[in-house]
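The complex appears here without one of its protein chains, the remainder shown in place.
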């Protein structure tokens, strides 16, 4: 199943329900964070979590990410790869290896 | 660019930096919500936002979603489609059309 | 320093800067979650965090909570105490003791 099909399946479900009117970029951004917090709730008191429940909550986050990308004409895979290029430069392997330090403190 | 390539590119960057040790499911879930809030920050005081900045923040959310999916052996596209099936049933077209009502209040 | 003084100090700073125009309830709710995620960022990769940094981020969350409460004419202390009454009933001591279980699963 490729990106085009997922985006198409989502758009079809949205159109059938006439939901595009609610999907302003700002509302979709709110929805992404609301669902992300439900994902985090799986881990609220515990490091371990039920995989099936995590899958469902992660799917909700991804769904709103796809809808926001579509709304702005962005390709979800492409923006991830573009950002990865930026990250690779900000975190050179020799400085970042095995450290969770933020890039602006890497040379400390 | 298909899902396999994005996942592979991300894994390669993580392995080069030996970052997998930080990427527990719980830490990745925290990271998803942290980045989701930075995405929302683009719309904090204003409905409109700079498309390039949104693209970067959305990419960060998606990146951690991909890493969490990979960590748990989940296919990001498949879980979105699975969840869409659930949503289609919870929100029948004839009841949900043109309404942002939550499914448990749809019959009101 | 009591609640009245905190609320008054915040209102004064907002009025001097003519910021009330940005402080719709929806924008303040967004701001609460944005700051809450910055608080979480102190613990992104690690259970321990710098106390001074946590204090600053927690202060930002509380600040927007106070502004939202003021905007809606709510007393921050009173709503916490009111909600505590609800929680006490939903989580009876004999059932909830030593368990992080959610109330709707307490009798399981």
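Some notes on this structure:
So that you can tell them apart, the chains are marked A, B and C in the order they are listed, and the count of residues begins at 1 in each.
Everything that follows uses one rule, which is that a contact is a pair of C-beta atoms (placed from the backbone, for glycine too) under 8 Å apart; a residue touches a chain by one contact, two chains touch by 3 or more.
Here the structure is a predicted model, which means the values were calculated and not measured.
Summary of contacts with the chain left out: across A:17, A:30, A:66 or A:83, the touching residue is A:30.
Considering the complete assembly, chain B touches the hidden chain via residues 30, 33, 37, 44-46, 100.
Listed here are the chain A residues that touch the chain not shown: 22, 27, 30-31, 33-34, 36-38, 40-41, 43-45.
Looking at chain C, the residues touching the absent chain are 1-3, 5-6, 9-10, 13, 16-19, 21-22, 24-26, 29-30, 32-33, 36-37, 39-40, 42-43, 47-49, 51, 54-56, 58-63, 65-66, 68-69, 72, 74, 76-84, 86-88, 91, 93, 96-98, 100.
Keep this in mind: only the chains that are shown with their structure count from here on.
Mean C-alpha positions place chain A and chain C at a centre distance of 26 Å. Shared contact sites, meaning residues of chain C that touch two or more other chains, fall at 30, 33, 37, 44-45.
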